[in-house]
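In what follows, a single structure is set out as structure tokens and then discussed.
Shown here is a partial selection of chains from the complex, left in place.
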Amino acid sequence: MKKIVTLGEIMLRLAPLGYSRFTQADTFGATYGGGEANVAVSLANFGMDAAFVTKLPTNDIGQAAVNSLRKFGVDTRHIVRGGARVGIYFLEKGANQRPSKVVYDRAGSSISTAKPADFDWDHIFEGVDWFHFTGITPAISPDAAEVCLAALQAARAKGIATSCDLNYRKNLWSKAQAGETMAKLMPYVDLCIANEEDAADVFNIHAAETDVTAGELNLDGYVDVARQLKERFGFKYITITLRESFSASHNDWGGMLYDGTQAYFSKRYAIKNIVDRVGGGDSFGAGLIYGLLSDLGPQGALEFAAAASCLKHSVEGDFNMVSVAEVQALAGGDASGRVQR
Amino acid sequence: MKKIVTLGEIMLRLAPLGYSRFTQADTFGATYGGGEANVAVSLANFGMDAAFVTKLPTNDIGQAAVNSLRKFGVDTRHIVRGGARVGIYFLEKGANQRPSKVVYDRAGSSISTAKPADFDWDHIFEGVDWFHFTGITPAISPDAAEVCLAALQAARAKGIATSCDLNYRKNLWSKAQAGETMAKLMPYVDLCIANEEDAADVFNIHAAETDVTAGELNLDGYVDVARQLKERFGFKYITITLRESFSASHNDWGGMLYDGTQAYFSKRYAIKNIVDRVGGGDSFGAGLIYGLLSDLGPQGALEFAAAASCLKHSVEGDFNMVSVAEVQALAGGDASGRVQR
């Protein structure tokens, strides 16, 4: 069984039920999520041996975060316990023209105060095939960036494949800070994952003439972005998720994979009654890692990723609760949604 | 007032709330339903005198099933009490490309262990105008198939009109078994109800060149299927529901009625925000029975059935909670959904 390690922050997600706005809610759904945790759960749901590494406080909220991962079979033995608090994000679900809204409350979380010495990568990486993190982790704190670097170097030394989802978060750092720090980490990365805006935000690499808000896609532009990323950092693969937002309830979705030679495009999916789009990008990354580790080939891995993440938009919570068989059915062409008995 | 009897199984339906998946749920909505019970409730909601016949255990879950029917005015006096358990089905609601999913747990239910001697059809059929069952009932057990046959023969003897919804369930029996058993029952049936696939599954009767998954309808093909059914079993009416599944959230819906001479087609309805499509076929059957018993004529009865079952897709649960006036308003052309004050 393939073994994957992801590193990052898992937060308590507090979301008003249904379509209530924050100021209307007197109950919050309480789940847990975060980019790299989401990838770990996706891979565990695909039957892989996925471990998640982070730091969490010793209190009951920290334990509940651990339990949320164990429930789906994620290996949590390498989670360090200590520090002050679990980071929180508040999520209000949008609909139609009203966008979803996120209020972050993550400052001072245990992982943000973690030190490189907290993690013994030689031990963590025993028997591991793949290491994944996102641009959020180094953004949390300078120490967290050091942790990422240490992990990447250990992975390189052990011949472990690596991936990074650029995932720029403007609340955590400036574009300049992101660009500088990420540039130091990218040389150790094999697979670079980005959405339509990340390359521009982090590395000032632009796809000409694309206006994301207007929902138009410039496919050639994205290939050009991938080529520039390849040139600058020497990635083995660059993949870009391609979302067209018609409204908070209706997105079209797909992806592109560039292997340095050729650009592959997935089928595109129209998702008109979105259930929960948070974690869509993470589920795409997880699908691609699964596909590449399972030797599905570039087009096969990309289609798996696109179908997996299409399904995520119909699943509540950060975690993508879908099986390989369900992804394959959709990737194989059955999008009819007929009842499975 | 017209009096209808239906015979079959009523199950406890356990469904995660909202769009939660089974492995996410710690609460299940608990309602009751099943093909023939659904028809009985629909007809009771239309103001008819509908009775449901089955066997249910004497425990509180059996009583809750009885109560769920009484609540809507269904006559439950002929329900036999005994046996081991209420059958269960677990239902996970789909959305977009993610299909709804059913897990059956019905083996060993009280009705599956019922004996022909449990039911006194002469008594049950006093003053009755119509008898309805579906292909699920004879599939439950050989004894249940005998019960169906006894009921049909008693109905024939008393001049009671009869209907059967073919409703093939691959978990209960093979196509060969279904074909053999159903062929013995069909000669006693006046109205045959089927979906796009039933005739092929049960009787190996095919409409050429129709690919249901792809969502294309071959209207001529369905008329041909109806003609073949008529020829083989001599039904008075054959009706076929015509569903195009674009996604779990969006179906187009309508029906065809063939009276041996002429094929009638209903209006088609686009249902883009499906609330609950389980029981859609049952609500169509109930609508048609209502229409025929109320002398609405073939086109009128068919339009009533199509409108009633269109509305079912916007109602939670197995039961179709709509009134004759509501169905007539839609069949009459008002699909605008404007607030009724």
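Letters A and B mark the chains in the order given here, with residues in each chain numbered from 1 onward.
The working rule: a contact is a pair of C-beta atoms (placed from the backbone, for glycine too) under 8 Å apart; a residue touches a chain by one contact, two chains touch by 3 or more.
Keep in mind it's a predicted model, so treat the numbers as computed, not measured.
Complete-complex copy count for the single protein sequence, taken from this structure file and not limited to the 2 chains in place, is 6.
Here is the rule we go by: only the chains that are shown with their structure count from here on.
With each centre defined as the average position of its C-alpha atoms, the distance from chain A to chain B rounds to 44 Å.
The touching residues of chain A, when paired with chain B in their complex, are 18, 72, 269, 271-276, 307, 310-311, 313-317, 321-322, 326, 330, 333-341.
Chain contact summary for the complex, chain B toward chain A: residues 18-21, 23-24, 94-102, 104, 169-171, 212-215, 245-250, 272-273, 277-278.
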